[in-house]
Structures are given as structure tokens and as C-alpha cells.
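One structure, pasted below without further comment.
Every protein chain of the complex appears in place save one, which is left out.
Entry: subunit A
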Amino acid sequence: MAARALPLIAGAALASLTLGPVAVVLLRAGGLGALAPGDLAALRFTFVQAMISAAVSVTLAVPVARALVRQRFPGRAALVALMGAPFILPVIVAVMGLIAVFGRNGLVNGLLGALNLPLVDVYGLHGVVLAHVFFNLPLAVRMLLNGWQAVPGERLRLAASLGLSRGAMWRVIDAPVVLRVAPGAFVVIFVICLTSFAVALTLGGGPRATTVELAIYQAMRFDFDLGRAAALALVQLALGLAAGLVALKVARGEGFGAGRDRIVPRRDGRGWARGADFAWIVAAALFLLVPLGTVMTRGTAGLLLLGPDTFRAAGHSVAVALASTLLCMGWAMALANRRGELLALSAIAVSPLVLGTGLFLMLRPFVNPFSMALPVTALVNALMGLPFALRIIVPQAEAVEADFGRLRASLGMTGFAWWRLVWLPRLRRPLGFASGLVAALAMGDLGVIALFADPDRATLPLQVYRLMGSYQMEAAAGAALLLLGLSLGAFVLLDRGGRLADA
């Protein structure tokens, strides 16, 4: 009984926390507002860039993840962990890192210039896609890796003993993994790119690259047109949900059958395939790690300039990240099925600005919203992290259900025993990865805190902006490095926690 009620309660809480704020904003506005000139163009651009970004991220992730599955080499674990870092960088830090590599004075143009080749310009649709791939390629790679790791070793042994050709391996083992994981990864990335606007604006090169989220920002902060903001937020939500429905229909859910969880090395990554695999790994590592490296070098000097304000902000960010992660994982475990996932997807497709404003209006009659700045930030970040967490957990949860469901029925296991003995141990790895991701994301988020900001309760990303606003570019780079360290630390710690027994 209790086991049945839990998902329902979790689902209802999620729905009311996502749709409630939108409804409150609408109510306050007294109805939907009309769209402005340029909104249609913004809608088109938003859709196109999100489609391309998601498609490129997932397509490139397939060979990279397969290379990482097939090959073993020293430092592989560290590389996998580090490659996850771009996703958790605060937008402004990542953009500065990318510009240091691909900008006019960047490394790439330095190299091209030295070779007397024409320079490249990073600003434009391709710049937006470049940044979104930088953010999301690692996410897609890790999702696929998790999918491959769920293939029982027994299958690989069987494949090896049958002497399957490379093509046959692809058909029998790899393609099903990709088909199961890729559509979901595509949707999550598509939806993240929908709500992005700082990246699109900075690297887009001008108003051509306007996204719906920018129009929401303008309506909300500048025109104070809540009706138009709510209308735009609903358009964005519909777009995200439609994408979610399509992709979840496409994704196939069956598992590979139960195994004994042994790690079996793959035998098909030899000869020329080995060379190709390493080419993919090196290319991905360069693309993801060089901009990170520049963020680190630039920030080192700034570390010495950091004052007590910054360290206090760092403490707040850590607390927010912890609270978000606990809340999000509790939610995720209760909602680890497809219906829950669609519900969660709507949470992230709702504009963070509208969500924050709605929560502000809801809290206002009861408490001083300022004093709630950090809890609200933690809550919103838990909401925002939920689709990622579910996307990572659900495929495996479904596979466990398919593979062990009969066992449960025949043994008549109670809900708790099932959860403790079968579910949790089998989902340890995705749970660790998901909580690492959520913690790191919450650490780097800026969205909501800006609306509620209080000088005593700033988070680290907000502090980075404050430093830049006071011409303290070097200290800002130092604070950004601190943020990177904390995010990465939280991610690695939690992710490792999930993989401890693999070693």
C-alpha cells in the first residue's frame, strides 16, 4: 500500500511544483499575453538549434562511448570522470573557456594563423551548436556508457565464443544499446538546449540567435509583461513535451537478460578498430579538456584574490548542492518509470525564470522570499536535475524489472526486500552517476538565486557575476575555478561512490 502511494505522492508534488508556479504567474497576469514580432523567429531558431545540438551530441557520442567500452588503458577512469566536467560548468565559465580555444585570439586560430590558413569565426549558429555539444556530448557519452555496462558479461562471452564478426557484434549487442539509450538522451539534451539563452546570445552573434527563453526574460524583467512571459513559457513547455513523447515512444525498453555482473573484456576492438577507437577518444578528450584547461590556467592567479564573501558563497553552493541531490534522488527513486519521466521532463521544459517567479509569488504571502533564497534554489535545482537522473536510472530500472520481475513474483518478495536486495545493488552505478550529476548541476546553477538574491546568501555562480560586474575579471576567473573544482569534486565523489565495487 505504502509502496503504491509513494510514486503517486511524488508525482503529484512534482506536477504541482512545475505547473503551479506557471498557473500563479498566469493568474497574476490576468491571462495569456499576445506574442511580439520576432517571437516566431525566436521559436524557429530555438527549435532548430536544439534539434541540431541534440542530434550532433548524440551522434558523436555513439563512437566515443563505444570506443571507451571496447578499449582499456591506464587513466581511462580518470578520463571518463573528467570528460563529464563540461556539463557541470556554469554557462559563463564554459563560454569563456570555449572562446579561449575557438575565439579570435584562441588556440585554434593561433594554430591556423601560424600555418597561414584562413581563421575560423566561432560566432553564429555553429558557435551555439559547438557550445551545446561541448556541454552535452559528455552527458550522452556517459548515458551510453551506462547502457553498455548493463550488458551482461555472459552475452559478451557467448558472442566471443561464437566468433561474431564486427558487423554482427554491432547488430546483436551495440545497436540495441544505442536504440535503447539514444532517444532518451536526445530528448533530455533537446530540452536543455530549448531553455538555453545565455549561450545562444553570446555565441550566436546577434539577434538572429534569439531563443524563446530570451523573449521570456525580456517580457519578465524589462516589460513586466507576465501574461506574455507565461504564454511563451507554455509554448516552450509544449515543445519539450512533444519531443519527450516522440522519443519515449521510439526508445525500446527490453533488457539483455540477467547475468552475474562480471566484467568481461570485449574482443572486437582490435586491429584497425583499435586505431579508430583511439582516434575518437583523443579527439573527444581534446575537444572537452582543452577549454577546461584554459579555465584552470586563467583562474589560478585569481584564486589568491578571493575574499571571505566568495568562500561563504562557496559554502552556500555546497549546501544547496547537497540538499538538491538528496531531494532529487528521493524523487527519482519514487518516479523511476516512463510516466514519471515525462512528468519530470516538463519540469525542465518550463522556463526557470517563470518557475522562479511563480514560486516567489507563491511564497510571498507566507514568508519573506529572501530568507527562502537557498531552499528555493535547492528545490528548483532538484526539479531541474530530475529529468537527467530519471533518464539515467529508468533504462536500467526497466531492465531490472524485465529481468528479475518473475523472480520477485515467484519468491513473493516484499517491496522493501526487493528494493534492498535487487533494485538498489543493480542500480548502484546509475544512481551514483545521477547524484553526481545533480549535485554538480546544482552547484553551478545561476537561474533562480538571482531573483531572490540576498547579500548574505549568494551562491558561487552569482558571486562570479558580481565580481565581473565590479570589473574584477581576474577574481571572477578565480571564483570560477573554485566553482569548477567544487562541482567536479562533488561529481567524482558521488559517481565513484556508485562504482566502488567495480574495482
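Simple rule for what comes next: a residue touches a chain if its C-beta (ideal position, glycine included) is under 8 Å from a C-beta of that chain, and two chains touch if they have at least 3 such contacts; residues count from 1.
By definition in this document, contacts and distances are computed from a predicted model.
Undergrad: One chain is missing here; what is its name in UniProt, given the choices "ATPase", "Coenzyme F420-reducing hydrogenase alpha subunit", "Dihydroxyacetone kinase" or "Thiamine-binding periplasmic protein"?
TA: For the chain missing from the view, the UniProt record says "Thiamine-binding periplasmic protein".
Undergrad: Which is it among A:Gly113, A:Gly307, A:Gly405 or A:Pro425 that touches the chain not included here?
TA: A:Gly307
Undergrad: Looking at A:Thr357, A:Gln396 or A:Thr459, which residue reaches the missing chain?
TA: For the chain that is not drawn, the touching residue is A:Thr357.
Undergrad: Looking at A:Leu19, A:Leu32, A:Val172 or A:Ala319, which residue reaches the missing chain?
TA: For the chain that is not drawn, the touching residue is A:Ala319.
Undergrad: From the list A:Leu214, A:Leu292, A:Val354 or A:Val422, which touches the chain that is not on show?
TA: Within the whole complex, the residue contacting the unshown chain is A:Leu214.
Undergrad: Could you tell which one of A:Gly113, A:Gly330 or A:Gly405 touches the chain left off the display?
TA: A:Gly330
Undergrad: Determine and list the subunit A residues touching the chain excluded from the picture.
TA: Output for subunit A: 13, 28, 37-38, 41, 92, 95-96, 99-100, 103-105, 123, 197-198, 201-208, 210, 214-215, 217-218, 220-222, 224, 307, 309, 319, 322-323, 326-327, 330, 357, 360-361, 364, 368, 370-372, 374-375, 378-379, 382, 450-457, 462, 465-473, 476.
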